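Of the protein chains in this complex, all but one are displayed in their positions.
Note that the chains are named A, B and C in the order they appear, and that numbering of residues resets to 1 at the start of each chain.
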Amino acid sequence: MARSHPNGPRPTQITAGRIGLYAFLFIAALFFLLPLYTMVVTSLKTMDEIRLGRIFALPETLDFSAWITAWSGACMGTTCVGIRTGFWNSVAITVPSVALSVFVGAVNGYALSLWRPRWANVLFGLLMAGGLIPYQIFLYPMVRAMANVSLYNSLAGIILVHVIFGLPLVTLLFRNYFVSVPEELCKAARVDGAGFWRIFFEIMLPIAVPMVVVVSMLQFTGIWNDFLLGLVFAGRDNLPMTVQLNNIVNTTMGERNYNVNMAATILTAIVPLVIYFLSGRWFVRGIAAGAVKG
Amino acid sequence: MKGMMKLLLTGVVFAGMLAPALAEDKPTIEIMSSWTSGGEAAALDIIKTEFEKRGGVWKDSSIAGFGAADAAFQNRIVAGDPPGAKQGVIGLAAADFVGQGLFNPVDDVAAAGKWADALPKSIYDLISYDGKVYLAPTGAHGESWVFYSKEAFAKAGITEEPKTWDEFFAGLDKLKAAGIVPVAWGGQPWQQTKVFNMILLSQVGIDGFLKIYVDKDKSEASIEGVKKTLDILGKLRGYVDDGAAGRNWNDATAMLITAKAGVQFMGDWAKGEFTVAGKEAGKDYGCMIVPESPGMVYIADSLWFPKTGNAGTDKAQKLLAEVVMDPAIQVEFSLKKGSVPMRADVDKSKLDVCAQKGLELMTAGNIVPDQAILLTPQQVGLLDDFVDEYWSGGSNDMASAAENFFAIFE
Amino acid sequence: MQSAVSIKDLKIAYGDHSVIEKMSIDIAPREFLVLLGPSGCGKSTLLNAIAGLQDITAGEIWISGKNVSWEEPKDRGIGMVFQSYALYPRMSVRKNLSFGLRVAGLPKTEIEARVARTAALLHLDKLLDRRPAELSGGQRQRVAIGRALVREVDVFLFDEPLSNLDAKLRNELRVEIKKLHQNLGNTMIYVTHDQVEALTLADRIAIMRDGVIQQLASPAEIYHRPANLFVAGFIGAPAMNFIEGRIERGNGSPVFLSNGLAVDLSGYSFQAASDGPATLGFRPDHLVLDGAASRLPTIPGHVSVVEPMGSEAVLWFDWAGQSLSLRLMGEVTLQPGDTVAPGVDIAKASLFGADGSRL
Partner (left out) sequence: MPIKRKPHLSATFALLPTWLVAVVVFIGTMAWSIRLSFTNSTLFPSSTYVGLAQYVKLFSSAKWLASLQNVLIFGVLYVAGCLLLGFLLAAALDRKIRFESAFRTIFLYPYAMSFVVTGLIWQWMLNPTLGIQASVRSLGWETFVLDWVVNRDMAIYALVLAGVWQGAGLVMVIALAGMRGIEAEQWKAARIDGIPVWRIYVSIILPQLGPALAAAGMLLAMGVIKTYDIVVAMTNGGPGNSTEVPAKFIMDNLFGRQNLGLATAGATVLVLGVIIAVAPFRYAIYMRNRAKGVA
């Protein structure tokens, strides 16, 4: 029987060990929270206050102007429109990329683990090797290739690039998940007359929901946070938020506006953060359901 | 190589075919630059405003950081979909692109605008390849400058600009004693290399400098000069603050603006930051050529015009070249950017004291080109590595370091 | 009459590794055939091949008079029940039962009728809207059986269907399966490694080892007249006792000699007479406690362990350094250390030659 909730030895009284345990947890929590705290606090300060140099102090008065500037007024080169356009570009890039790569990854994992066609192991090995190559070296030939199929500098192009570079990880996770699905399930469905796609959509995909959640979250953060691929492949009309963040952070007006930079940084990170805060439990459940296994 | 070029050109033509026909035939241009800092952006805006006034449509593709912008630009070239214009320095990097036949000449504009007469010959030669003009120079930057905060100098009791390195270090000691960071150091390789070069010029003189970089001369005198340069550079390590490593140049300038630091070694674009912050040259901050220097290292910015295969863009490129070389624009741009106008025939009265000093040196010919003009990008990188390694390695072994320096050219 | 399932010269191999070696079986309509053997003997592979889930290397498989060697599983007219039930986890019981019918595109009313009929037969009516995770092990297995039944085919395949259940449930479901077979009268092929299931359910048992059928016969035949040492040792609990020795033919009737023991073999019906080394096998229930009284050849020894099992008991005794067992009905008063001299009923015993086959 697997334990469904914490069930170590029953806690008895407050022992030294217990105190140490909580001390460890609180110190760890402090370590993990400090950077976020600093960012939020700094973004709410005025520049005058920031110059005092006490980065951990609470702001004297709450000043949201940095947030407004970051969202709609901060300058990049000669244009000063903040990062809001980038926000929608990021959405337009990330959502289809995640959906597509999760789908492809699920199909791959399913085919590789439960059908094992010829050369399946070779393909899997190739993908894993591909996953270990730094993608900087793909840039040059990829640019050429994308231009040849006239997908360079387009939304479709950047989405395709994300799907391609996501393939190794997504396939690995889904394959490892489907490997643990009993083969008999597939056999039973075949006796019932279902084919490759029918088994996938009606039986395997529903089983893999926890995995879909995990992979979606991993891919979402990965793609949302990408800078390099967006810069190179998206084209100027589709530049994601991270590229604009880079522009804002590296643009100064006589003095570095730390509050605006921090606000812009938080704004850029906020979507994945909210997703983790809201659906972290699903992520944990997905992992527990066997998303990552040896 | 030929096959590669063919492919590239096919890509260019292909991209041209795909470019949607413009509803209006207003000359439209996408300009890619890494001028995102305050002064830089303001200067770029001067060109933009005039360009739009003359009927052009301006699409801004600014990417902060030279590295990121260069990567994006090269990828666009590779994809056969380059932007209509790219901001970049005059030098061997540009020459590479021209050599590959990837840029449009702006010869007719140059002829009509009599650029040959307006520009110093050395500059005109640098923007011409095989007798054709390819680049539109925006302005020259002096790179031998020491900027100092008058407020900080006053606090430390420094009343006169130091004339020698000994005086200079004495001044730094005073600043240190006054609790001020003596040198606002931008600890990025390219900035450090600029400091190395300005000191080198002060030690070996104009001829010595050109001998080393152009002739790759490894004579006793050259080696001695490099050693002396490294000695001074090494001494400076003692006058920077803890946060210097990796610091951006504009952050370093901000330390002067707020009088947290005394001096900064930088190109004159730093003035742009002072201007944006409302500081005035000669009043709030001072500018001097590094001690003992007989002249000034310079670098020249320009606009590059890649071949896009689109007739509308070709037209826009010509208009843009015209705008950039307009005498009034050259001055306005330089004021914002902190540079020195390229044209000799501009109204000098508007320029600040620093720019006038720079222009004097330029007209007198007491200038040497920056390494970007003289060295290949590979060598520029190796030079950056060399200076950075010496600076942050903390070694004082000048002899073996000098050996390494000359290895760059092998 | 035409066979329900016919396997002709079947061979299955992975590369050089042969799993099924040139096998032929004919299974009659309404027959209940059990494939029995230790794990790795190829019995599940054979079943999968019949189902069409396993590529075959050579030979043919015929079902209901049709060569289905190349057919997809769904087109073979079979239903299958798996060891792990293989219920579709995200579907309700109703959906699990109807999935195959929906895939086949049967009319809705027909599907509903069949599901209802099957559910009634297996007492699943109240469970139709539950998910597999909400069912007990026995209920899951009944759903798995239902999924095969609802296809209304002639041949059912069972792949160790009871081995994931506890002993009590296993006994109950075993009876249910037997009843089901009696009521429906379909052909059933049933893979198991449990000899009790095999003996109780089968019309015929095929005992397999290393991809080869050792004996294909009725349970009684297999129990009483095992074809070889392997079959003899595999079937029966406690296992058959074996004594090694040799057969000698003095003047007239043959005698089995071993360690001072001499057993007159005149009561044994030889299939093939042979002198020389042999193994005498006799089941614990074919030993009589007081051999002398029954005038049987006796095997004297000392009691080592007594295992009472309620209505019967198993007695273990040592003879010539070997531990032999004996099944007794009723109470046993013997204690360890007591001397016994049980007699062996040679008419019910088995003799195996040097090559292990029955003499």
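The rule we apply is simple: a contact is a pair of C-beta atoms (placed from the backbone, for glycine too) under 8 Å apart; a residue touches a chain by one contact, two chains touch by 3 or more.
What you see is a predicted model; the values in this text were computed from it and never measured.
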Hidden partner chain, touching residue among A:69, A:94 or A:265: A:265
Residue among A:19, A:58, A:80 or A:126 touching the omitted chain: A:126
Listed residues A:69, A:221, A:238 or A:257, member touching the removed chain: A:221
Contact footprint on chain B, counting only the chain that is left out: 1, 4, 66-67, 70-71, 74, 93, 96-97, 100, 187-189, 241-246, 376-378, 380-381, 385, 388-389, 391-394
Absent-chain interface as seen on chain A, which is shown: 1-11, 17, 21-22, 24-25, 28-29, 31-36, 38-39, 53-56, 104, 107-108, 111-112, 115-118, 120-121, 123, 125-142, 145, 164, 167-169, 171, 176, 195-197, 221, 224-228, 242, 245-246, 249, 265, 268-269, 272-273, 275-277, 280-281, 283-284, 287-288, 292-294
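Methods note: only the chains that are shown with their structure count from here on.
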Chain-level touch network, classified as line, ring, star, complete or other: line
Chain whose Cα centroid lies at the greatest distance from that of chain A: C
Pair of chains whose C-beta contact count is the highest in the structure: A-B
Centre distance in Å when chain A and chain B are each reduced to the mean of their C-alpha atoms: 38
Whole-Å separation of chain centres (CA-atom averages), chain A against chain C: 55
Chain B-chain C separation of Cα centroids, rounded to whole Å: 89
Touching two or more other chains - residue numbers and ranges from chain A: none
Numbers and ranges of chain C residues touching at least 2 other chains: none
Sites on chain A touched by chain C in the complex: 182, 184-185, 187-194, 198, 202-203, 206-207, 209
For the chain C and chain A complex, residues of the former touching the latter: 48, 51-53, 72-74, 78-80, 82-84, 86-91, 99-100, 103-104, 147, 151, 159
For the chain B and chain A complex, residues of the former touching the latter: 7, 11, 14-15, 18, 30, 33, 35-38, 41, 44-45, 48, 59-65, 68, 71-72, 75-76, 78-81, 248, 250-251, 254, 257-258, 273-274, 276-278
